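Here the complex is missing a single protein chain, while all its other protein chains stay put.
Per-chain numbering from 1; labels A, B and C assigned in written order.
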Amino acid sequence: MKRICTAKEAVQDVRDGASIMVGGFMCCGGPSGLMDALLEKGVKDLTLICNDAGLPDKGIGKLVVAGRVKHLIASHIGLNPAAGQKMHSGEMKVELVPQGTLAERIRAAGAGLGGVLTPTGLGTEVEKGKRIVEVDGKQFLLETPLRADFAMLSANEADRYGNAYVAKSARNFNPIMAMASDRVIVEAARVVEPGQIDPDRVNIPCVFVTDVVRGGRHG
Amino acid sequence: MKRICTAKEAVQDVRDGASIMVGGFMCCGGPSGLMDALLEKGVKDLTLICNDAGLPDKGIGKLVVAGRVKHLIASHIGLNPAAGQKMHSGEMKVELVPQGTLAERIRAAGAGLGGVLTPTGLGTEVEKGKRIVEVDGKQFLLETPLRADFAMLSANEADRYGNAYVAKSARNFNPIMAMASDRVIVEAARVVEPGQIDPDRVNIPCVFVTDVVRGGRHG
Amino acid sequence: MAEDKRVRIARRIARELPDNSLVNLGIGMPTLVADYLPKDKTILLHSENGFIGLGPQPEAGKEDLDLVNAGGKPVTMIPGGCYFDSAMSFAIIRGGHLDVTVLGALEVDEEGNLANYMIPGKMVPGMGGAMDLVVGAKKVIISMEHVNKNGASKILPKCTLPLTARKEVDLIVTELAVIRVTPQGLVLEEVAEDSSVEEVVSKTAAKLKMAPQIGRF
Partner (left out) sequence: MAEDKRVRIARRIARELPDNSLVNLGIGMPTLVADYLPKDKTILLHSENGFIGLGPQPEAGKEDLDLVNAGGKPVTMIPGGCYFDSAMSFAIIRGGHLDVTVLGALEVDEEGNLANYMIPGKMVPGMGGAMDLVVGAKKVIISMEHVNKNGASKILPKCTLPLTARKEVDLIVTELAVIRVTPQGLVLEEVAEDSSVEEVVSKTAAKLKMAPQIGRF
C-alpha cells in the first residue's frame, strides 16, 4: 500500500535545490495542488523538468513567477512571459529541449537505457556539446537520460497500490515522468480501492508511485 | 478508412524472403488466422521476428515446423522442439535476443531512433559484434533498430480507421510491432465502426495499421 | 494579414493533403487549415500533446478540462480518435508515421532549411515539438506571410536565425505564392490570383526557378 496524504505532507521532503519533474502540457494534466503546496512551503533553487513553463497564474507557472526556479528544462516557455524575462536577466537558467527528445530522455531514464540516438536537433543549437554517433552511415545525436528527485503528477483516479488513470490529453508526460524519479507523487481527483480501476486503463502502473494525494483540478 | 479483408487477401503480397514481425507471447495474443493463411499460401525463406517460436501445433510454431522460416529472431525457442532441431541442423538461423532488448529494438525502429544503449547482454554472447559506448563512465551495448516488411498482429477489437484494443496479457508485443513495419495487418475478433472503442483504451493507434482482418482466437 | 489571405493559404494547403493521411497543424495560422479539409478524404489530425482525431472547438460551456490542443485551448475529439502519452505521440512524429506537418516560419531558405523557433535575445519561446515534427514528418509544408512586418522577404538564400532543422522543408505556401523546395533549389509553381510572377520575384530574396507552367490559386 502506498502513502495516502495531503499535498502539504507530500512535499515536506522537498529541499532547496531539489529536481522535480512536473506532469502536464500547458497546465492540462498538471498537479495544481502540489504546485500550490510547493509555493507555500517556500522551497527555492529548484530544477524543474516540464514540457513548458505553464501560464503565469497556473500550476508550475506560479513557481517560475515567484522566482523559485533556478533551472528550467522544458520544450516551450512562450506562454509564461516571466520565464523569458528571468532567462534573459540570468536569474533562471533555461535549457530548451525538443519535445520528443524530452520525452525520450525521460523514458530512457525510466527504462534503464544509457541513452538514445536521434536525428532531431542535428545541425541546430541543440547539437552543441553533444556526441554525434554514426549508425549505418547516418548521423544521430546521443541524448542522455533525464532523472529527477521527484515527479509530481496528476491523475483522474488512483488506487491505494498507486495505479493511476489519467484521462484523455491530460495523460501527456505523466506516465513517463513516473518512471524516471525517486519519489513519485500522484495528485488524483479520486482515490479508490485496488481493483476499482480497469487494469487495461491504468496508464501509470503502481510500481512507480510512492505517494497518492487527493485533490487537483477535478477535486 | 483502412482495408478490411480476409486473412488470405491480407497475406497475398507476402513474397518468399519477406520479413514479418508476429505479435504474441507463447501464442497468447498471436494472429493464428494469419499464420494459417501464410502456411496455406506456401511462402518460404521467411525472416520472423517474434518473442518466441510458439508451440509446434500453434500459430507461428507451425511455420517453423513446416520449414518456412530461414531466419528466426526471438528471445526464447524452448517450447517448440522443432526450432532447436532446425537451428542445430543449420536449416534455420536463430538469433537469440534478450526479451527487453528485443522490445527496445522494435520500439526504436518505430520511434525513429538510430539505436539505444543498454547494459543488458554486457559480458555475454549477446555482446559479440556490437559496439560498446561509454556514457558517464558506464559501459553500454549499442542496440540497433529492428524493422520488418510486415507486422501480423492480434487484437480483440479494431475499428475501420485501424485503431485496435488488445486485452490483458495478449497486448505484449502487438503495439510496438505495429510501429515498426511497412504493412501492419491486425487480426481482430470484432471489427467495429470508428468511435466504438473507448479512445483511452486503444493500445494500437490507427496510424500504424494498414489492413484489418476479422478473425482470430476469439473469432 | 487580412483574413481572406489567411483563408487562401489554408485552402491551398488543404488541397495538398492526401487521402487516408495523418496531419499535424501547428498553432496559429496552420490551425486554420482544419476548417478547409476536403470532405471526400479521410484526413485525421494529430495533436502532439497526445491524441489523433482532433476535432473543432467545443461549444461554450461544453469544454472538457482534460481535452486541449497543443496550444492548451479546449478542443473536441472526433469519433475514431485515440489518446496516448507524449512518448508515443512523438514516436508517431519521429518514427515517420506522420504524413504531413504544417508549420509557420520566421525564415526558409533555398536549401529548405527552416528557422521558426527563436530570435536570439528577443523572442525565445522554445521549439516545442517543431524540431521533431520537421525532422520526422514525411512532408513539411510551411504556411506563412511572404514578407515580415518590415516588408522584408522571409524566403532567403540562406537562413540567418538559428535553425529548427536542416533541409527538411518540402513546400512553402504564402498569400502570394506556392514554392516547392527541390534539390535544384526553389521552384515557383503557383502565384496568387491577385498577384504576379513579378511581384513574387521582387518580394523574394531567394533565387526562384520557374515551373514549366505556373498555376494560379
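Everything below uses one rule, namely that a residue touches a chain if its C-beta (ideal position, glycine included) is under 8 Å from a C-beta of that chain, and two chains touch if they have at least 3 such contacts.
Just so it is clear, the structure is predicted and the values come from calculations on it, not from any experiment.
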For the chain not depicted, the shown chains it touches: A, B
Contacting the left-out chain in the complete assembly, out of B:Pro56, B:Gly100 or B:Gly195: B:Gly100
Candidates B:Gly42, B:Gly90 or B:Gly123 - the one touching the absent chain: B:Gly123
Candidates B:Met26, B:Leu142, B:Ala158 or B:Val191 - the one touching the absent chain: B:Met26
Absent-chain interface as seen on chain B, which is shown: 25-29, 51-52, 55, 74-79, 84, 87-88, 94, 96, 98-104, 106-107, 118-126, 156, 167-176, 203, 217-218
Absent chain, residues of chain A that touch it: 1-2, 107, 109-113, 159-161, 163, 179-180, 193-195, 197, 199-200, 202, 205-208
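The criterion applied here is as follows: only the chains that are shown with their structure count from here on.
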Those chains which touch chain C and also touch chain B: A
Between chain C and chain B, distance of the C-alpha-averaged centres to the nearest whole Å: 35
Approximate Å spacing (C-alpha centroids) for the pair chain A, chain B: 32
Touching two or more other chains - residues of chain A: 104, 118-119, 167-168, 203
Residue list for chain C, restricted to those that touch at least two other chains: 51, 77, 83-84, 87, 90, 93-94, 136
